[in-house]
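Data first, discussion second: the structure below is written as structure tokens.
All protein chains but one are shown in place.
Now for subunit A:
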């Protein structure tokens, strides 16, 4: 049944876009390449402007120590966005986790300080457990009740944050296991342990997303929820697990908060919510779901931290940094758009193409 007298159908229907045929891989490479370029450019820019301050080892250490908590939150955000959702409650979850650890430590420490120190790993698990619990609530609302993720997590963000305020009475809690604090100050061969934690977390997330059935299902769910359901993929389970994992990562971020700074409060990192969305999108995550790269998100985290510390190095305020954040995001999106437009238009017929061949 050969059709020798015919041009291969897809070659024509494809409109010669054969080079784009490896769409997802090209997309992945592109967002990673783009972020590598951005990291290098940002780094070079500030290194040239104020090499003495920017290239100082303290500054570089600072970048490496401040990135992990944001990076872990951005990875959690990326996961939620991969399913086509979002998780606004991540920072509230992280704060609840930090507050839980601090409270437990202080409570146990009142009677037996040594015991409190030795129970540190348990407290850390408790913090991550709080994150899981928060993720469970989100997952329940999104997957079982069926609330739109942005609204469900807006609700839980407010609720979790309110809970934290009531719990702490709006004050800053002091007290954290020494082992956590020293972890925050330790470096292996010049690389802060916290940064290693980020890299390990990123590697684990990458394996889960790309190499496990659940990760692949998360991607498919985001790419087309209806087709996912019709392929026998249990959307409820996929969404539930996604929010559980992102909640757990939120809990881990809380642990990182405490390691960097032995205090916990309800309003720490208030600006992080939007920042991590910016990072996730900048790192190549499709806000409509179905596409993301872990490497891209890690690099985007570094870029923004480099810009942040660079702004400090050249004595610009955090407000000016906020302007830069927005400008970078919009610039990257504009470049994307221009690139798309230069290709043959992604016409509507692109959709009808498969059903109405040629």
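Criterion: contacts are C-beta pairs under 8 Å (C-beta built on N, C-alpha and C of every residue); 3 or more make two chains touch, one makes a residue touch a chain; residues count from 1.
The rule we apply is simple: contacts and distances are computed from a predicted model.
> According to its UniProt entry, is the unseen chain "SARP family transcriptional regulator", "Nitrogenase iron-molybdenum cofactor biosynthesis protein NifE", "Thioredoxin domain-containing protein" or "Sugar ABC transporter ATP-binding protein"?
So, among "SARP family transcriptional regulator", "Nitrogenase iron-molybdenum cofactor biosynthesis protein NifE", "Thioredoxin domain-containing protein" or "Sugar ABC transporter ATP-binding protein", the name matching the hidden chain's UniProt entry is "Sugar ABC transporter ATP-binding protein".
> Could you tell which one of A:33, A:118 or A:212 touches the chain left off the display?
Looking across A:33, A:118 or A:212, the contact with the absent chain belongs to A:212.
> Please identify which residue in A:39, A:63 or A:228 touches the non-displayed chain.
Counting the whole complex, the residue in contact with the absent chain is A:228.
> Tell me where the left-out chain touches subunit A, residue by residue.
Subunit A touches the missing chain through residues 1, 3, 5-18, 20-25, 207, 211-213, 216-217, 219-220, 223-224, 226-234, 290-291, 344, 347-358.
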